[in-house]
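Note that this complex is displayed minus one protein chain, with the remaining chains in position.
Lettered A and B in written order, each chain numbered from 1.
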Amino acid sequence: MSETTERPPGALQLLFNGIVSENPVFRLALSLCPAVAVTTTVANGFILGVAVLAVQVLSSLTVAIARGVIHPRVRIPVYTIIIAVWVSAIDMALAAFVPALYAQVGLYIKLIVAFAIIISRLEVFASRQPLVPSFWDAVGMGLGFMIALMVIGALREVLGAGSFFGIVLFKTKPLLFFALPAGGFFSIALLMAFFNALERKLTGGTAKPAAGGHHG
Amino acid sequence: MSELVQIDGAPRPKADPKVVAGIAMNLVLVCAVSAIVLGGVYVGTERYQREARLAGERAAVSGMLALGADAQVTEVRQYLDPAKREVRYLAKQYGDESAPTRTLVFGLDGSLREAEAAPAGAAEPTGLEELGRLFVAKQGGALAGFVLEGESRGYKNRIRFFVALDSSLAVLGVRVLEHEEDPGLGAEIATPVFRAQFTGRTPDEIAALGVTRDPMPEDWHAALAAYASSTGGEAPADWRSLLERERTKPIYAVTGATISSRALTRGVKGTVDHFRRRWALLAPRLEGEGASR
Partner (left out) sequence: MSENNPTFVLSPGPHLHTEESTSKIMWWVNGSLAPAVLWGVFVFGFNAALVVLASIAGAVLTEFASQKALGRRPTLTDGSAVCTGLLLALTVNPNLPAWQAFLGAMFAIGLGKMIFGGLGFNLFNPALLGRAFLMATFPLNMTSGWAMPRPWFGAPLDAVTTATPLAVLKEQGIEAAVQLVTSPAGLWNALALGFRPGSIGEVSLVLVALGGGILLARRIITLAIPLSVLAGVALSTLHTGVPLLHLMSGGLWIGAFYMATDYVTSPSTTRAQIAFGLLIGLLTGIIRVYGGYPEGICYAILIANAMAPALDLWFRPRRAAIAGSPS
């Protein structure tokens, strides 16, 4: 997808792309910090995932609409401002109108400003594509991020806390290690290795392994 | 000064003033639109946000002290005036904007400097350093307890919390109102089990309180969980018997979040300790008409 001269991919393909073949966490290795910090439980992963999905879609739409007027030399600062505006606006609106929900998710919203995944989708996709494909790309990436966080959260919650979605499975904490930050790194690495191996098996060994580390 | 160069050493092309102006205009435009949007959202939500916060606070105060509908709560705002070396206390009935304010001013040495009753709607002092508020609750004419507002520097941002004390100044509970600790790690300090560790300790025990990284004993964890989920009425017997063993022990830090655990503990310690000293000064003065009405 170099420029708009190419026909943009369809909605289904963009969704598949974001969730599976270019999964932000397991394939692009983006936004690993929150993926480690927040994924001690499935519920945490889910809430952060929803928040990212919302900010991603809104920011991508804004950039897709405004891409004609953004000067290319200052596009990155402008993207940052757009993301920050959406995050702050959502933060304030939730705090005002749904304080009970805000008490649960307020922490997650503020984290999102610095997520690499959002700005990278703006730069790679929304700034070069029309509104509709940008929307589907944002939805796919947001869902992919959410699902990845929930998978990591599931592994860590079951092993580290002995529960799943808050439902107690074991009375004791089976492997406390996985609830700790170090366990988060290992969980992501193990899952990434697993998905690479799976893909290699399915595609007959031609797939490239996930690209390494991008902070944020 | 040498010429500006690109990162690969090639000389940097002279900036075209037109291009620079274009970029500047572009950024100014984006910032202006953003500012308008944010300002609009703020103006539109600020009132509701404050109301929601106040409602949450009121619920917290009466919930922590288990107050009935007939309880009277006096809100005391505290301000430090560093220039005059004095502390101003503004007391008025909580949640009633039209209630008259009673002002008490103490020097840092503890001497009473000023006591006056101001009419309702008097201007709040400006340019003073705001200390946490405190709430004094009375029920049926008797002192029902206190709620102290405190603040501490957490891992990322300030942690704002309430500490409830009974009339003998022992801790009734701690509630975290605002914090930005990491979900799943530092945010665990806001969980009922962690907060319940403070409950039941006397001011002397709070003053000596430390934080340990040792794992929490299983039986104590179970007792705290039982205490935290018990609603009203008698506290579980397990909890009461284990409290005798644990009350002189340190707070067990959240695994992997020692900094946040220390921050809240330090905050609670400081808040309770300050209050203990101030209350000795305030108590006789607040007994007057201003507070009991």
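The criterion applied here is as follows: a residue touches a chain if its C-beta (ideal position, glycine included) is under 8 Å from a C-beta of that chain, and two chains touch if they have at least 3 such contacts.
Predicted, not measured: the structure shown is a model, and the values here were computed from it.
The omitted chain makes contact with just one of the residues A:Ala11, A:Leu175 or A:Leu191: A:Leu175. Although one chain is not drawn, its touching partners on chain A can still be listed: residues 175-177, 180, 182-183, 186, 193.
Here is the rule we go by: only the chains that are shown with their structure count from here on.
Chain B has its Cα centroid 33 Å from the Cα centroid of chain A. Touching chain B in their complex are the following residues of chain A: 37-41, 44, 47-48, 69-71, 73-74, 77-78, 81-82, 84-85, 88-89, 92-93, 95-97, 99, 103, 107-108, 110, 176, 179-181. Taken in their complex, chain B has these residues touching chain A: 19, 22-23, 26-27, 29-31, 34, 37-38, 41-42, 44-49, 52-53, 55-56, 179-185, 187, 255-256.
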